[in-house]
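Heads up, one of the protein chains got dropped from this complex, but the rest are sitting where they should.
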Amino acid sequence: MKKSLEELARIIGGQIRGDRNVQIQGVAKAEEAKQGDITFAISDKFLDKAMRSQASAVIVPLEVEDFPKPIIRVKNPRLAFAQILEIFTSRPRRMSGIHPTAIIGKNVVMGRNVSVGPYTVIGEGVKLGDDVHLSAGVYLGDGVSIGEGSFIYPRVTILDGTVIGRRVIIHSGTVIGSDGFGFVRKEDGSYYKIPQTGKVVIEDEVEIGANVAIDRATLGETRIGAGCKIDNLVHIAHNVVLGRNVVLVALVGISGSSTLGDGVILAGQAGVTDHVKIGDNVIVAAKAGVTKDIPPNQFVSGFPARPHSEQKRIKAIINRLPKLVKKIKELEDRLRDLKGGQKEV
Amino acid sequence: MKKSLEELARIIGGQIRGDRNVQIQGVAKAEEAKQGDITFAISDKFLDKAMRSQASAVIVPLEVEDFPKPIIRVKNPRLAFAQILEIFTSRPRRMSGIHPTAIIGKNVVMGRNVSVGPYTVIGEGVKLGDDVHLSAGVYLGDGVSIGEGSFIYPRVTILDGTVIGRRVIIHSGTVIGSDGFGFVRKEDGSYYKIPQTGKVVIEDEVEIGANVAIDRATLGETRIGAGCKIDNLVHIAHNVVLGRNVVLVALVGISGSSTLGDGVILAGQAGVTDHVKIGDNVIVAAKAGVTKDIPPNQFVSGFPARPHSEQKRIKAIINRLPKLVKKIKELEDRLRDLKGGQKEV
Partner (left out) sequence: MKKSLEELARIIGGQIRGDRNVQIQGVAKAEEAKQGDITFAISDKFLDKAMRSQASAVIVPLEVEDFPKPIIRVKNPRLAFAQILEIFTSRPRRMSGIHPTAIIGKNVVMGRNVSVGPYTVIGEGVKLGDDVHLSAGVYLGDGVSIGEGSFIYPRVTILDGTVIGRRVIIHSGTVIGSDGFGFVRKEDGSYYKIPQTGKVVIEDEVEIGANVAIDRATLGETRIGAGCKIDNLVHIAHNVVLGRNVVLVALVGISGSSTLGDGVILAGQAGVTDHVKIGDNVIVAAKAGVTKDIPPNQFVSGFPARPHSEQKRIKAIINRLPKLVKKIKELEDRLRDLKGGQKEV
């Protein structure tokens, strides 16, 4: 497929400088770009690399006025890159229609253009919107509903009663709606299971990585807000509520009943204890452990998590501890000398 | 379904104050309770909320003598809550019988009332007790045995030779009996695989979360004691032995050949190194890393894990480090002044 620079500029909403008829047939990093490719310079410091590349055109930030190659000037070059990559990406082949080996329960309602892969099992009373794609070996429990345009990769397990919005993407191996981890300790030290009778609700435009586990609520619901992006191997416990556009990086764990505001970001291997409220737009550093409520718009790190500036100051002192110990030793010595001196007086 | 307060009191072993004929049809948190519901007050501080709720009756601790609504007085309100929730919970529909697409190996022995879901694969020589439920897409390797009443959720993988007790629950995506991670480094830097020929034994009443991995032993067995409760995404290495009623919260990892005593609790993202012994009733805080043996009945935290009281004292000092640095500076200044003063003498 080929597109003229003019067509690309229209799609990404950018301004052309140079030959608008250049034909583009691919997108590549500057190092790997060939003639006919478009490349991109996210910021000034990548301009030189782009200039020396084989690429036939370059996406640049608005600040760039002149360039030896044809350019498209945009506000957000990373976004434009993603959009152009999408144009030149060949989608994975979608199976279409219902594979004859799919097992479909009673009272299942399907929209138009639904596809169901081989060995997929669908429970009773399931509702699938238009253009829903279920790959091979997916399991949907009774009463699950999935909104239009959602794409479920092979071997995803979605248990009874889960509600999934529109244009949601769920990667392989993920389990949604497993029981919350709730037990009452009895006097003999054994545990009595608290029935987990709630459900999981996943709003529109959410993407969930591979081998994630999201537990159903004890009562009520576990809720993943619209636009959340969840990486691989993340654990989300019962009754957790995520706001809109929350980002959870790989190996994060969120304990029961905690709530995260809109725009919260948790970096890799971070954790949140139970019954905690994290305000909007909080950023939690990698490996941090949140043990109490965090007000909005903070950047926290460490365990227990606290404002990163405090953490940094303390870390800096910790790094200087060997010097500090030496200094205390010197003070002691000087004090001893001093006392010695006094005695002589 | 409706139950009178009297019936409920009998089931949970509690004493009624007030109208014993009130008809109860559901259980809910105080905030969400409607007329006809029973709610609960785990302790004194929840009594007020329960009083102002719409609930028709309340489960309270024994200390409560008087209350404006009908009450059931019990020793452990949380336990009573779990028991009553169970009464009002509609169980997920169980498939019954053997689905025609299930593939069953030679010499499989099944008890009464076993159910096997679609596309489940059962190896040779497998033994299933009465009332065992295998959901869709389960895999059981050769020689696996599962005790009566155990419930295996969709897409669980249980490999050759695994022994599972009675009333065990295993959630989706979990893998039991994968090879232990054992290799010998050769002189050229490559690794030679140590065959993993042991097995996994899971005792009665164990519950295992979603996407957990439990490795078989190199020789002998990996053993999960009766009553253990394991959360999502937990890793248990080869030859690990868990005592009775051990609790492992999400994203915990236990390395090879370590043994945990009865009643041990590991909070989320904690880890245990290999060949370590943790005594009975030890509690390991979230994110802690156990690097050596821990005697019974301790609460440890941090990495390396040590008694939490020590850890707390040190953390407190670390938090005061900026002040401490200031103080040392002051000491220096005063000492300098002092010396200066002496010179004047």
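When the chains are written out, they are named A and B in that same order, and each has its own residue count from 1.
Heads up, the rule we're going with is that contacts are C-beta pairs under 8 Å (C-beta built on N, C-alpha and C of every residue); 3 or more make two chains touch, one makes a residue touch a chain.
Just so we're clear, the structure is a prediction, and the values are computed from it rather than from any experiment.
From the options A:53, A:83 or A:239, the residue with contact to the unseen chain in the full assembly is A:83. Shown as candidates are B:211, B:245, B:259 or B:301; the residue that touches the absent chain is B:211. Among A:129, A:227, A:256 or A:279, only A:227 touches the chain left out of the display. The hidden chain makes contact, of the residues A:178, A:196 or A:269, with A:269. As for the chain not pictured, it touches chain A at residues 28-29, 32, 76, 78-79, 81-83, 85-86, 89, 92-93, 101, 117-119, 135-137, 153-155, 169, 171-173, 205, 207, 209-211, 227, 229, 231-233, 244-245, 247, 249-251, 262-263, 268-269, 286-287, 318-319, 321-322, 324-325, 328, 331-332, 335, 338-339, 342. Even with one chain removed from view, chain B keeps its contact list with that chain: residues 103, 119, 121, 123-124, 137, 139, 141-142, 155, 157, 159-160, 173-175, 178-179, 181-184, 186-187, 189-195, 197, 211-213, 215, 219-220, 233, 235, 237, 251, 253, 255, 269, 271, 273, 287, 289, 303, 313-314, 317-318, 320, 324, 327-328, 331, 334-335, 338, 341.
The working rule: only the chains that are shown with their structure count from here on.
Remark: chain A and chain B have CA centroids separated by 26 Å (rounded to whole angstrom).
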